[in-house]
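First the structure, then my questions, so here it is.
One protein chain is absent from this view; the other protein chains keep their places.
All chains are identified by letter, namely A, B and C, in their written order; residue positions are counted from 1 within each chain.
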Amino acid sequence: MALYWLPLLPLIGFLLLIVGGRWFSGTSGGWLGSGFIGAAFVVALVRFFGLSDVPAHETLWTWLPNMALGTGGVSANLNVGFYLDQLSSVMTLVITGVGFLIHVYSISYMREDARFTRFFALLNFFVAMMLILVLADSYPLMFVGWEGVGMASYLLIGFWFAGHKDHNAADGVNNSNAARKAFIMNRIGDLGFMLGMFLIYKVFGTLVIPELAGQEGTLAVTSRPLIELICLFLLVGAVGKSGQLPLTTWLPDAMAGPTPVSALIHAATMVTAGVYLIARSNFFYDLAPGASMWVAWAGGLTALYGALSALNQTDIKKILAYSTVSQLGYMFLAVGLHSYTAAIFHLVTHAFFKALLFLAAGAVIHALHEEQDVRKMGGLAKSMPFTHIVSLIGVLAISGIPIFAGFFSKDGILASAFAQNIPLYLIGLFVAFLTAFYMGRWYFLVWRGEYRGDTKLHPHDGDAVLSAPLGILAALATVGGFLNVPSFLGGGHVLDNFLGRAIPVHEHEILASTEWLATLIAVAVALAGLGWAFYEHRRRALQVGPLGQFSFQALYLDRLYTAVVGNGSKVISRGLDTVDNGVDGAMNGIVSNVGAPGWLVTIWQSGFVRAYALSMLLGTALIVGYWALKAIGGGL
Amino acid sequence: MNTPLILPDVALAPLLPIAITLLGAIAATLLGFFLPRRAITLISMVSLVLSGVSMVTLWNGGLTSFGGSLQADNVALSIGLIILLGSLMTLLVTYDSAARAKLAFPEFDAMLMYAVTGTLLIAFSGDLVTMLIGLEVMSLSGYVIATLQDSRRAEEAGMKYFLLGAVGSAILIYGIALVYGATGTLSYVGIRDATAGLQVQNVGLLVVGALLLLCGFGFKVALAPFHQWTPDVYGGAPTSVGLFLSTVVKVAAFAGMLRVFGGAMQNVPAWAGVLQVLIVATIVVGNLGALFQTNFKRLMAYSAVAHTGFLALALLGNPATGGPALTYYLLVYTLMTAGTLAVVSALQRTEAAFTLDDMRGLFYRHPAYAVALAVCLGSLAGLPPFAGFMGKYLAFQAAFQAGYVGLTIIAAMGSVAALIYYLRPAMLMFMPDRTPAREYPGERTPTTAAVVIGVVGVTVLGILPNLAYGLVANPAIWTVLAGR
Amino acid sequence: MIHFFIFLPVLASLLIFLVPVRWREEFAGAAAGLTLAGGLWSWSVGGLSAYSINWIPALGVTYSVQMDGVSLLLGIVTAFMTLIAIIYAGKRIPNPGTMLSLILMMETGLLGIYAARDLVLFYVFFEDALIPALLMLAIYGKAHRMAALIKFAAYTLFGSLLMLISIIGVKYYGGSPTFALADLQAHPVTGTVQTWLFLGFLAAMAVKLPLFPMHAWLPDFHAQNHDSGVADVMGTLYKVGAYGLFRFGVILFPDAMLELRPILMALAAFTALYAAWIAFSQTDWKRLLAYAGLSHMGLVGLGIFSMNETAMIGALFLLAFQNVYTGALFLAAGMLQERVGSLSTKVGGIMTQAGALSGLTMTLWFASIAVPGLAGFIGEFSILLGAYQVSPWLAFLAGLSTIAAAAYALTAYQTTYWQVRPAGAVLAHDLRDLDWLILGAPVAVAIFFGIYSGPALALVQPVVRAWMNGLGGGV
Partner (left out) sequence: MESVPTSYYIALSGILFALGMIGVLTRRTAIMVFLSVELMLNAANLSLVAFARAWGDLVGQTAVFIVMTLAAAEVAIGLAIIVAIFRKRETTNVDDLASLKG
């Protein structure tokens, strides 16, 4: 199977569903859409097993002018081409695999929606774009996927652009605003990405990733500041897409979309694109310690920011959203420390457990008829036992409790931080503690205690279509960690070794005992966090989390942006509009001032014939007199 | 005085075109007592056509008569043909509009034909006296036809025209006298030869004479500040008279300027510098004045002033490029101005005013006239594919190549202003308007014929300028403007 | 064949008045379709080669035309959008004979601009296209059209008359026998004179690009044109400044362009950002589109002025395809107005009732804000990339406009098509019959060439590359 089948299958699905929306009645559109993703998953699997040490590189057709290396110093046109190595292969598996599960889940979840088929069309579109992103052999093509997923994300966040059943004005505005915000903030990052590409082109004359990676000689002699700058530019792009500081505020708002969207796009796949970009550009970042440190610190601080903001959220999805921000921070921390494989590992496990948590949250929301406030939940473990179990697995996984997936992946990141940068390690550790706490809070508020909501509702587990994906994801969140068991735990670094064939693995020489110690500390911290949550639960004080409004308002960052950037740009825009009227007016003014003497002409034209004669004779006298004077003065 | 008597060199052939129009004029004068007025007009038209035919047969002949006082070179013939064309269009318009304009006297046709004779004489002139005679015949007849309509407006216009014209003539004649004093000759060739290399004794006298001539001509062609009669006369006189004055008379005056300044005085200093200043003033005054007009006829008068500036631009150029440019522009100017005023004449209810407001929505009442008027206005504004563009382009090129870059730019900016005042009426015509028709409803086929000539002319000459320009483009005929 | 391609529309525009009223739409459509077919046929045979005869021999003015490469691409786009405009005009405007005639007349002017290989001929076509544009505004415009019209014409003529002087000067100072491009190229003007002549030429192109501060005519022009947006399509196509700069400016005034490059690039980049930012506070779709188009044109200008091969390719690509989606967006705005009687960006909730209209409009907007995979991206990306090679800061400045573009487009889109339809508002019906074609075809083009840009690149790239090599291996 050629690589282009991977994005093409979902694209076909998209086209079918968007053009022929009315041909598909009931849930058939959903099944069709899911089928295409499933097929893509099969292709991904086939290609995964067909991988060798030589990456697959398949080019299709000419696309952009002059952006690749040609022979003889003349630049060649850039082709659309796909590139599959271990890194992208893992990504395709995650995208199609998790994507397929979420598609199936959505069939049940979105069943009642008036625009059911369109939803699947957009989901398919998203998957296609995401696959292009990870399979691209050049930065511009990656950018296609990059902005494509942004576009899909925009459309899906704004899927309920007119509110519930098209009749909720306030919701409509909120959802639409959230979508728009996501797109615009992504665009800010995208500009950074573009500038990065421009600089890469300026330095290396190509934007094809294998060509760049193959230029070790040139890379080695390129001046460091340039490479640092390239990496910083790319970082801006990555930050935008992955919701890192400072471009983070769109991500929590993005939860306005339907829950499967949150699971697929804003947790499992799209937001990890930034991590993928940096991992993909490892050949630059390895040469740019300064920029890498920026990456790591952006990640570390975002992890902290997300965790702090999650502490006192009341929306069941918002907690998960801030948790996502925080977890993405971990991944950035890892790539910043050049632990690409650790980051990808966490990316994979995070995809499992975060998708699981979101889908579980979705099931709850569904069961409670669109209720999202955790303060109005509680005690659902009894009525929704299956969902409860999978949620618990998710919580344990994300908190880093051993044997669950998150334990291994987070441990890897903390270990590399421990080896390289103690302040970041401490931040990571603190975030792990906070994570355990807020996830514990989430768990206890939703599942334990007394039911605090509308008593007329009778929540129950979802149907099989809804539950099957949850089960599979729960299984993956449980065992996913074993993909990459570190050696001190007796594992073989399977994923590291696999990825190591494509991206560099920097071994950290840490004593096994130290590593044991670090791991134990991490587990202890996680248990402490959960314990604190449990303690507060018993005190029935969980409904109001720590830090109060400071946390609830997400450190006031969003308000700051709205006040400064949002209003600022509006003011400037109006100002410029006025200026433009001024330009127009100035031009008109010039014209009318030039034209003003026209009045004088009409006044001059007084109608008195003797005045006319005066002009004539005076004119004659002036002309002759001037020349006479000149002749007297100096001769002709 | 022992010089043997030499028989004057009286070749009749070059005289023929002028003689035919003169005959037409005399016929109109005499037959006016017996024939209806329209018959007279027809006779006049026939004589114009015959004169044209005679000109065509003289083409490339290069004949002269009266010892060079009359020269039927290609310059004279091409300008003569333009004059005849303008006159013919005038007659076509008057054929049916004269009655409405209270102008239907045989004397009108007679005076018109005398004026045509005078204009031809200017074009054919070989010395200053011939030119002066032609100019005066033209002017005097012009005064009469401007006044002929029995209305206060026409009388006022005529009076102004007459008084100022007399002053202008006096200045011109005084200039002739001074030039004669400086060179001792009145013939163009003589003046040219006498001034070659500036060997004249009294340069000061010559320059003052030249400048006075310039002022006198400035009046006739309406260069600022000698232009002030134009709006009042063109606006006050009947439309058909305005048409005649702003086309034929202006063409003839330019022909005189071309002969005198392009030919006889080409080596005389100072006038070109002064002309530059006058051109700037003219372009500014004409265009700005036109911007504020609401009466379309007055607007066209100011437009005529502005066009004088553009036309004079060609005069500044070397005769080899300026001459053909001027001729072509004059032809186009005649066509488009006559076409425009013919439309006005066809549509106006009174002679007093055809305001811009009257033009609103004209397209929906008289689509063909509106389109024709729009074509003419577009051409006046210098928009391709109409011939006005080519004229303007040629004038700019002539001035530019003679080194007057700054002047060309000023002229270009003037054209922008011109566009505005042409565009406003042109576009008003296309704006939907529901008021009932206010235009003259009667029969007006001959006027329409004049309109057609104008519109077809500017269109064809715009797309295929070479039809006319190719005839006059040969530089050889422009280097001997003064005669051989 | 080339004459057929250029002059068929104007012929049809005159003949249309002989056609019975009820067949006029079909007649105009057929003429436009034939023209487009002619263009496509030319493409299939690799362009129409040069044809040249003397037009006014005494002046050295020739009738030299050629339709290949960049010209052909722009010509085909013009023919395509004209056809779309005609279809919509026939459907939308009651008794559209005059409008159809004007559209066809304008098409000839535009095709002539692209085909002309003689400066005077170029000027003639350049101005020819003005007349129908003015008439469309005069006949079908809104209340304040006279001011808009005068402004439009005055700006255009201000520039083009200065250009005319430059045209005269280029031949005169260079000593070329004719105005034909090849001859002028063989007799170049150098030094300071070239700079001055270029400035004259630039005046016209800056108005028609348009470039700040010569753009002030644009918003009023679009705002005052007929609601249907048909005239705006033609107005968009008429923004040929960049083409003129490319076809004549780069060839005839290379030194001057290099000398003025920093200033011009700065102006263009500023225009791009400035217009995009202003668009953000517009509440009328047409004004918004006007500023959006202006912003795009700033980018196009940036590409041309940067004198960088990639940027220039991008600029021409963008120039060609922005016509498609900007034009179609004007028509979409017209359809919106048709349905709700307003061009306001605060209508709200259209997508809840007219899904297809909203969806296609959105796709066009995505193309317009240069989402990759659509045609706008290739142009903008190449421009910015190329400009960055010359001046990183200006590329950054212009790049900011991509953010602003997202802001204005999505904000206006949201408040019009998304959110809730106000209670009691008229029901906006969805696309019907021909509407699908009118919006669908441009969308298809934008998608096709965004993905598979090869055919269009093949028209643009060799020309640009050859010229850049002529300049000494590119700059």
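By our rule, a contact is a pair of C-beta atoms (placed from the backbone, for glycine too) under 8 Å apart; a residue touches a chain by one contact, two chains touch by 3 or more.
The model shown is predicted, which means the values in this text are computed figures rather than measured ones.
Engineer: Any idea which chains on screen the missing one touches?
Structural biologist: Looking at the complete complex, the unshown chain comes into contact with A, B.
Engineer: From the list B:V75, B:L88, B:L186 or B:L471, which touches the chain that is not on show?
Structural biologist: B:L186
Engineer: Which candidate, A:A44, A:A68, A:V609 or A:I623, sits in contact with the chain we can't see?
Structural biologist: A:V609
Engineer: Kindly state which of the options A:A381, A:A475 or A:L617 is in contact with the chain not pictured.
Structural biologist: A:L617
Engineer: Touching the left-out chain: which of B:E136, B:D193 or B:D357?
Structural biologist: Of these options, the touching residue for the absent chain is B:E136.
Engineer: Among B:A157, B:L243, B:A320 or B:I410, which residue is in touch with the absent chain?
Structural biologist: Within the whole complex, the residue contacting the unshown chain is B:A157.
Engineer: Touching the missing chain, which residues of chain B?
Structural biologist: Chain B touches the chain not shown through residues 128-129, 132-133, 136, 140, 143-144, 147, 152-153, 155-160, 162-163, 166-167, 169-171, 173-174, 176-178, 180-181, 184-186, 231-232, 235-236, 292-293, 298.
Engineer: Applying the definition given at the start, please give the residues of chain A touching the unseen chain.
Structural biologist: These residues of chain A touch the chain that is not shown: 602, 605-610, 613-614, 617, 621.
Please note the rule applied: only the chains that are shown with their structure count from here on.
Engineer: If you average the CA atoms of chain B and of chain C, how far apart do the two points sit, in angstrom?
Structural biologist: 42
Engineer: Let me have the rounded angstrom distance from the C-alpha centre of chain A over to the C-alpha centre of chain C, please.
Structural biologist: The answer is 35 Å.
Engineer: I'd like the Å distance between the centres of chain A and chain B, where a centre is the mean of that chain's Cα atoms.
Structural biologist: 76
Engineer: Multi-chain contacts only, two chains or more: what residues does chain C have there?
Structural biologist: 154
Engineer: Mind pulling up the chain A residues that touch chain B in the complex?
Structural biologist: Touch list, chain A to chain B: 594-595, 597-599, 601-602, 604-605, 607, 609, 611-613, 615-620, 623-624, 627-628, 631, 636.
Engineer: Taking the complex as given, what residues does chain A use to touch chain C?
Structural biologist: Its residues touching chain C are 18, 61-67, 75, 77, 80, 140, 143-144, 146-148, 151, 154, 158, 161-163, 166-169, 172-173, 176-177, 179-180, 183-184, 187-188, 190-191, 194-195, 197-199, 201-202, 569-570, 572-574, 576-577, 580, 583-584, 586-588, 591.
Engineer: Within the complex, which stretch of chain C touches chain A?
Structural biologist: By the definition above, chain C touches chain A via 151, 154, 212-213, 215-216, 219-220, 274, 277-278, 280-282, 309-310, 313-314, 349, 351-352, 359, 366, 371-373, 377-378, 381-382, 384-385, 388-389, 392, 395-396, 399-400, 402-404, 406-407, 410-411, 414, 417-421, 451-454, 457, 460-461.
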